[in-house]
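The complex appears here minus one protein chain, its other protein chains still in place.
Lettered A, B, C and D in written order, each chain numbered from 1.
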Amino acid sequence: MDEAIGLRVRPGVTWINVEGLEDTGLVERLGDHFRIDPLLLEDLLHVGQRPKVELRNEYLFLVLRMFTPADGNGEVRYEQVSMVLGGDFLLTFQEGQEGDAFDAVRRRLREGRGIIRDRGADYLMYALVDTIVDNYFLVLAGLSDRLEEVEDHILESAQTPAMVSALHRLRRENIILRKAVWPVREMIATLLRGDSPLVHEATRPYLRDVQDHAMEVVETVETLRDLTQSLTEVHLSLVSNRMNEVIKVLTIISTIFVPLTFIVGIYGMNFRYMPELALPWAYPAVWVLMAFVTVALLTFLRRRGWL
Amino acid sequence: MDEAIGLRVRPGVTWINVEGLEDTGLVERLGDHFRIDPLLLEDLLHVGQRPKVELRNEYLFLVLRMFTPADGNGEVRYEQVSMVLGGDFLLTFQEGQEGDAFDAVRRRLREGRGIIRDRGADYLMYALVDTIVDNYFLVLAGLSDRLEEVEDHILESAQTPAMVSALHRLRRENIILRKAVWPVREMIATLLRGDSPLVHEATRPYLRDVQDHAMEVVETVETLRDLTQSLTEVHLSLVSNRMNEVIKVLTIISTIFVPLTFIVGIYGMNFRYMPELALPWAYPAVWVLMAFVTVALLTFLRRRGWL
Amino acid sequence: MDEAIGLRVRPGVTWINVEGLEDTGLVERLGDHFRIDPLLLEDLLHVGQRPKVELRNEYLFLVLRMFTPADGNGEVRYEQVSMVLGGDFLLTFQEGQEGDAFDAVRRRLREGRGIIRDRGADYLMYALVDTIVDNYFLVLAGLSDRLEEVEDHILESAQTPAMVSALHRLRRENIILRKAVWPVREMIATLLRGDSPLVHEATRPYLRDVQDHAMEVVETVETLRDLTQSLTEVHLSLVSNRMNEVIKVLTIISTIFVPLTFIVGIYGMNFRYMPELALPWAYPAVWVLMAFVTVALLTFLRRRGWL
Amino acid sequence: MDEAIGLRVRPGVTWINVEGLEDTGLVERLGDHFRIDPLLLEDLLHVGQRPKVELRNEYLFLVLRMFTPADGNGEVRYEQVSMVLGGDFLLTFQEGQEGDAFDAVRRRLREGRGIIRDRGADYLMYALVDTIVDNYFLVLAGLSDRLEEVEDHILESAQTPAMVSALHRLRRENIILRKAVWPVREMIATLLRGDSPLVHEATRPYLRDVQDHAMEVVETVETLRDLTQSLTEVHLSLVSNRMNEVIKVLTIISTIFVPLTFIVGIYGMNFRYMPELALPWAYPAVWVLMAFVTVALLTFLRRRGWL
Partner (left out) sequence: MDEAIGLRVRPGVTWINVEGLEDTGLVERLGDHFRIDPLLLEDLLHVGQRPKVELRNEYLFLVLRMFTPADGNGEVRYEQVSMVLGGDFLLTFQEGQEGDAFDAVRRRLREGRGIIRDRGADYLMYALVDTIVDNYFLVLAGLSDRLEEVEDHILESAQTPAMVSALHRLRRENIILRKAVWPVREMIATLLRGDSPLVHEATRPYLRDVQDHAMEVVETVETLRDLTQSLTEVHLSLVSNRMNEVIKVLTIISTIFVPLTFIVGIYGMNFRYMPELALPWAYPAVWVLMAFVTVALLTFLRRRGWL
């Protein structure tokens, strides 16, 4: 149990954080020691679990998804975090090896400041869940920034295929985030409704606060979804508009020059008997004809509103 | 506490309005004095909060979003407004510095007319919430006017890319408004359902009225959303229609003149042995041929319904 | 109170119908006389109210939207109708001046036939609400007829931009109707559930009937909405299909004649040393070449399935 | 009462089936005889009623829509069927004249086999409702077959406008079916929940079975709806794809031959002083130039991935 970080929170309260789930032996030993249902141990080892809470008599079991705002190219990474809350202990299991997100809570604990030290294990659990939910906001802020960038690009008419893929990636990440956040609301609602003695009365206002934040995250996710949807349609409309412009130019050029080219083609024919060719005023007459045709076509195009 | 506008509403009732949240010291001193939960103080200082109500024993806590109908170019601005309602006091905290929206209520109070003076702090709270919800209508009216303008533009076929961006902006503002208004319904429902003694029986009909208005706002937001959606599709359809027209003209011109140009090209060739060239009736014969081809092609186009 | 039409329905039952809401003095005097809450008076004067019902101890308050099927060009008009039902009186307030919709009820009353005379004020209220809901069916039938007309036009491929605008107008009117009808269901549900002694047991089956009709209206509105949506997509598909046809013709013509024109162009060049030009069989050879090219291109087009 | 088909089901149980609602006198006499609420008689005469059930003390009233799978060209026909279930009688009213759907039940009754004869009127009602719901499956199977046909056509790229209309008709019929089936679920739920003594305990499992079937119909309707929606989008995508192909060929042909035609045009000019024309190697040089241009353009097109 040496890899696990055991911290005495308060006399009688222990926090054990397991980073990485490779050492299933360790998890099993912890499960044995704290008498946790093997079914739940399986759930916490099997990543890709749906966020949920289970109220047992002696402990609470929580599964969540923790997002870490991506560093470089903006890809969102996430990992599963499971918690077991007992009367005097909190076990947390992180899928990933680097639990940077919990560092802030750990630091506050080590420095002995803040109210975390003065409260029970349930408050510690709240602090960690709060950190996870706050991270959702960071990820959302990243998505929102990228969406605005794409929005600017598209509205300034730089409709490169790259923008289409960027929009699709934003939608996909938003869908992933939504899948992680939706169940959090009902999870905390269960914690608040459930009469579990493990969640003290004093911790409830804090959980209600997390609940509000989760609601805010869900609504922002929906907002992003609607905006991305709208932007996808804007993109299609602008591409169509632009194609319209391009084709209009093609049509105008062709409409004017194709008939003229035909006219000059006529008098390029080599027939021996073409009386016009010998007339002295024929050449200027052709110019007049062509001028007339051009004006007629321009008038036609202008009437259609294409000029 | 000098920046705050303290107004004696009735013997024993105080209204303190804080404009701008920069002075966190002031907010904390107020919180201390009225014994408000630090968690709620944090909420009211942290702008971008989800609209909500919290019923505590000694006071009610409300967060709302106040929209100010944009002046010049129609961009909607909004700010967070928080309220703390006690038995004999009402604290309001505005994010922005210029609280013009509350001026009407303040004026009525100063002039000592209206029923606000004769009622308790809860009626004052109602009056302010009512002002905020009424402002939603103003914003909606602005959106609605702009939508109609865009509608006229699009239906009169002036499909400039500017219209596409205008539609997108309308959708975005509508989404923002919806996010602000949706929770207001449940907020007031909580106030009405909750048996808080802070909301007197006499104030309930007024709150029910605000509830009706909030419902009306929500439904109008949905209506605008559907109309914008429909208009986006109309725009795409009209652009396609128009492209169809443009391409049809291109096709008609090309279908007629490209074969004719080929024919005149044939007799422009310089072969020494081209028997036709020497025939006296060859030139008129080519004209007849071309007339025949033209009639055939026109018939073909007319049969397709393109002329 | 002379402009108001007062009709004794039965000994002790009075129906007062106010047409037009300009005379606020009259409304206030009526409100005073029947002791109606000023808040509700405001609601009934402020048109654009959401349909709703309010159960007070001494009276019921109802707001509805009455649609009048358009006469000429099919634009739907609507107005607000408010009702106050007391134990022995019914006040109705119409926004518009011409209350033709209520004429049928009035005539039945004047002629003294039907069961309206034998029942209380609540039955009269039912009869008026029933008239209003029946009018929704008339409006829906109009929308439905116009939709079918547009459907025929679109499926027969006359995709003029006028059809796009017509579809958009249908959608808009449907949205407006939906906004008016949705709350009616919950309104009547409130009347049926509420234990108000003002609604007698004998009137309930009739209200349940109106409820069924309102449900039917709501579902027909949804059906029209789905059909309009489908038709919008059909239109876009048909326009695309048709554009495809047009472009295919353009491509076929160009694919065949552009290479041929190039070939005849070659032998139109005036180089002094072009050995081919002097050969006696060159001209027929070019014809053979062109025939070969044409056959090759036709085969290519046929293989692509474009001919 | 001679037109009505009266069948003694069991001592004391009568089934009267009225085909066609033209003879309102007959319906009224039946209503009088079985003491049925005139409001319900109106409902059953007024076709286009929403499917519903009404529990009265002495009888049950049911309205349903019966679909008859179309014979020839696949158009779906439907009619209203109303039922009045009393303790010892069942009245059924069919809108249409030919009640073929009930024939199976009738035959079983006449032949005296099956359990229908041994049970009460409520079981007979179940058998008829079951027949109606089973007919929904037949209609759905028809829709499903036609959808598959359209699917095959579209995926094999035969995107004729006929397919677009076919898809629209499928959607419309699906919408009509959905409108008829949705209320059936709640109808039967009301029958099952309601403590009406008219529905015996022994009949409940059968009704639950019909309930399951109605659920299955509703879900299949939704599935068809999603598939049709998907297919509409597939069609649009394939049309766009195909247009892309067509335009690509046009562009390739034009990109290669339009510059070449310009080059040969140059040397077709008749200027007296064109030094190139006299050079012996000029003609082959032009061929080399054209070969070079062609290779350059083909490389360009290949790089774009258009060849």
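Everything below uses one rule, namely that a contact is a pair of C-beta atoms (placed from the backbone, for glycine too) under 8 Å apart; a residue touches a chain by one contact, two chains touch by 3 or more.
Keep in mind the model is a prediction, meaning the values are calculated, not measured.
J.: Which of these touches the unseen chain: D:V47, D:I176, D:A189 or D:V258?
T.: D:V258
J.: Among A:R172, A:R193 or A:R302, single out the residue that touches the unshown chain.
T.: A:R172
J.: Could you pull out which residues of chain D are in touch with the chain that's been left out?
T.: Touching the chain left out of view, chain D contributes residues 151, 155, 157, 205-206, 208-209, 212, 215-216, 219-220, 223, 226-227, 230-231, 233-234, 236-238, 240-244, 247-248, 250-251, 254-255, 258-259, 261-262, 265-266, 268-274, 304-306.
J.: Using the touch rule from the top, list residues of chain A that touch the missing partner.
T.: Within chain A, the residues that touch the unshown chain are 37, 39, 43, 48-50, 52, 54, 157, 159-161, 164-165, 167-168, 171-172, 175-176, 179, 182, 232, 235-236, 239-240, 242-243, 245-247, 249-250, 253-254, 257-258, 260-261, 264-265, 267-270, 274, 276-280, 282-283, 286.
To be clear about the criterion, only the chains that are shown with their structure count from here on.
J.: When you check each chain against chain A and chain C, which touch both of them?
T.: Of all the chains present, those in contact with both chain A and chain C are B.
J.: On C-alpha atoms only, rotate chain A onto chain B and read off the angle in steps of 5 degrees.
T.: Copies differ by a rotation of 70 degrees.
J.: Please compute the C-alpha centroid of chain A, do the same for chain D, then give the distance between them in whole Å.
T.: The mean C-alpha positions of chain A and chain D differ by 37 Å.
J.: What residues in chain A touch two or more of the other chains?
T.: Residue numbers touching two or more other chains: 268.
J.: Could you tell me which shape the graph of touching chains takes: line, ring, star, complete or other?
T.: Shape = line; chains linked end to end, path left open.
J.: Could you list each pair of chains that touch, in label order?
T.: A-B, B-C, C-D
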